[in-house]
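Every protein chain but one is kept in place in this view of the complex.
Chain naming follows the written order as A and B, and within any one chain the residues start at number 1.
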Amino acid sequence: MATEFVARGADLELVGIRKEFPGFTAIENLDLKIPAGEFFALLGPSGCGKTTTLRLVAGLEQPTAGRILIGGKDVTDMKPHQRPVNTVFQSYALFPHMNVLENVAFGLRQRKIEEPLAKAQDALKLVELEHLALRRPQQLSGGQQQRVALARALVNRPSLLLLDEPLGALDLKLRRQMQIELKAIQMEVGLTFLHVTHDQEEAMDMADTVAVMNKGRIEQMGAPEKLYDRPKTVFVSKFLGQSNLFVGEVTEQNATSLSINVSGSKLTVPKERAERHEGRIALGVRPEKANFHEDEAPASSAGLNIIGPGEIIDIRFTGVSNQYLIDIPNLGQVTVFAQNIGKSPVTELGAKVWVSWKVEHSFGLSDLPIDSVTESIAVL
Amino acid sequence: MAFAAFGSATPAKTSGPVKSGGRVALFLLLPGLAYLAAFFLTPLISLIVTSLQVPSVSGGYGTYDYALAIGNYWDVIASYYPQILRSFGFALVATVFALLISYPLAYFIGVTARRWPLLQGLMLTLVIAPFFISFLLRTFAWKQLFSNESWIVTTLQSLHVLSPDQYLVGTPFMVIFGLTYNFIPFMTLPLYTSLERLDIRLLEAGADLYATPAKIFRKITLPITMPGIISGTLLTFIPIAGDYVNASGDFLGGTGTAMIGNVVESKYLVQNNYPAASALSVLLMGAILLLVTFYVRRSGTEDLL
Partner (left out) sequence: MKSFSLGRFALPVYAVIAFVYLLIPIAYTFVFSFNNSLKTNLIWRGFTLDKWANVCQQQGVCEAFGNSILIGVISTVFATTLGTMIAIALVRYRFKFRSAVSLLLFLPMATPEVVLGAGLASQFFSLGAQKGIATIIIAHIMFCLSFVVVTVKARVASLDPALEEAGRDLYGSPSQVFWKITFPLLLPGIMAAALLSFALSFDDFIITNFNSGSAMTFPKYVYTAAARGIPAEANVVGSGVFLLAIAIVISIQVRSAAKAKRLRRS
């Protein structure tokens, strides 16, 4: 029955989009192409322009400059009700004066499509809410409302479905469950999803491609694993997970790798994992990729970056892992995650340790942290 | 409900994106604003023009010629300053009484009765109930209840609160009593609106931080409900200052209770002395605007609508 809703998802293309509001520029210059049938996430902190981007695609705002193409067709000058796009709103925006079925049938009725109620009923079946068709939205739980909003959008078989932080209002458990359902529905109906969120886990978990947005620009775009493994900017390295960053001058390089000097310690990164190859650069490593060693420094080897000794100044137990904060003189503070498998190396504050990680886990960034003071605060 | 009309503060939630569609806004605004320009602003101007007129040279009764007789203002001030002062005095006293009577009532409905929405609704209905019956009938009812032969007056006389030849109707007391009574709903509703939104947890936090109930009221409840107090006092003071029904001899007033409204009415509708009536109206309007501006500035709520 779900095949009824299989729509030919269309690709979305944003060309040179700029959006100014009185007093500030929400989007500077945005080019973006989302292939048909993809689950695409726009990830960023609040105020980064991601919601504005979504509203531009929906037609709820007009761009100051640039074109919007859906399935190759220019829709920039079309009104929202003329675009083959539907939105699941952050607040769901279910009409409180209509029952669930009428809510879902609304779009069909506006377009004078035959048998709106039967089609709406089918859409409710897809989200497993057909038994609540005659309820008012206020009588539903948050998760149910979210599914009604989804059905109300899907029933129109849009080429492109826009999701504006639709899971934001749900509690953690329900959120996980809805993430799985949403992904399943997307696979089932196969249309293009554009999902806006500030939740990095949600974005990485659900999307085929994630674009990290900051201050009206896309900082980096790619598959979630790629983004996490190899962030290219300070912002991405901090927003998507955590990172330890070190800044230093490039002192030596060979065909495959380069090394920087950070207050006397030599840190190496493979060339293909570094954005820049000379001058002052920032080098980073994820906390779970780093290990620490008690008593004595590990034997130095070509494949290993070693720093220390330093002192453990904080230990946090988070269930699956222990998080250690280590203060290394002249280098600053470093976070190390150790999986909680019952034989954690150290459980004492004040212990003297060395930190190491494999060279191939290093990454080199294209920009530098604003300054080392804010740096250590960010790590904290 | 209609109570919202007397609501004080702007609603907590400001709606999101504001469109700048000039033509639609103009279409929506123009008819209403044009109406107000034609039947509110222009009349004020014609009131000012009339206030400067002089009796017609042809001498016809109730006819006047255009002039710039600023002297009209000095004349009405000189003749009617007691009524002007009395109006503002009565309005002040009645407003204070109305506030003192209304605040606890509004607190009870808006805060104490919160857990029983139906009771809350019924009590609100009782507050606005007087609106549903002509205020002239209500005022007249008080006149009868306090009339010279009523048991209230005879009891007070036998208790020697009043001397045998003293009565209530026709005294300033009675006029202020009537004014207070008539405008209590105008005071209670805005107070209710702001008290109803008062977050009880703030009071609990105050108690938690060692404040006595009196301190909690003075430092938390009162400042937070100030917008309600301001719109309530304005909605009460302004109409009272211009009222002439309560002070009229046919209702609760007497020879020594006339207010500006009574003078304007008799000048305009009985003596056809339009310039004098207009001059007094302009003075009243000016005085009230000055007071409102000052009051609103002082209390810091600029957003009146």
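Just so we're on the same page, a contact is a pair of C-beta atoms (placed from the backbone, for glycine too) under 8 Å apart; a residue touches a chain by one contact, two chains touch by 3 or more.
The model shown is predicted, which means the values in this text are computed figures rather than measured ones.
Peer 1: Quick one: which of A:N29, A:Q62 or A:Q139 touches the chain that's been left out?
Peer 2: A:Q139
Peer 1: Just one of B:A69, B:I84, B:L99 or B:I216 touches the chain that is missing; which is it?
Peer 2: From the options B:A69, B:I84, B:L99 or B:I216, the contact with the absent chain belongs to B:I216.
Peer 1: Which one touches the absent chain: A:G23, A:G72 or A:P96?
Peer 2: Only one listed residue reaches the unshown chain, and that is A:P96.
Peer 1: On chain B, what residues meet the omitted chain?
Peer 2: Spelled out for chain B, the touching residues are 1-2, 4-5, 7, 10-11, 13-22, 24-26, 28-29, 31-33, 35-37, 39-44, 46-47, 49-50, 101, 104-105, 107-109, 112, 117-118, 121-123, 125-142, 144-145, 147, 181, 184-185, 203-204, 207, 212-213, 216, 234-235, 238-239, 241-245, 250-251, 260-261, 264-265, 268-269, 274, 277-278, 281-282, 284-285, 288-289, 292, 303-305.
Peer 1: Go through chain A and note every residue touching the omitted chain.
Peer 2: 58-60, 79-81, 85-87, 89-91, 93-97, 106-107, 110-111, 135-136, 138-139, 152-153, 156
The criterion applied here is as follows: only the chains that are shown with their structure count from here on.
Peer 1: So how far apart, in whole Å, are chain A and chain B when each is placed at the average of its C-alpha atoms?
Peer 2: 58
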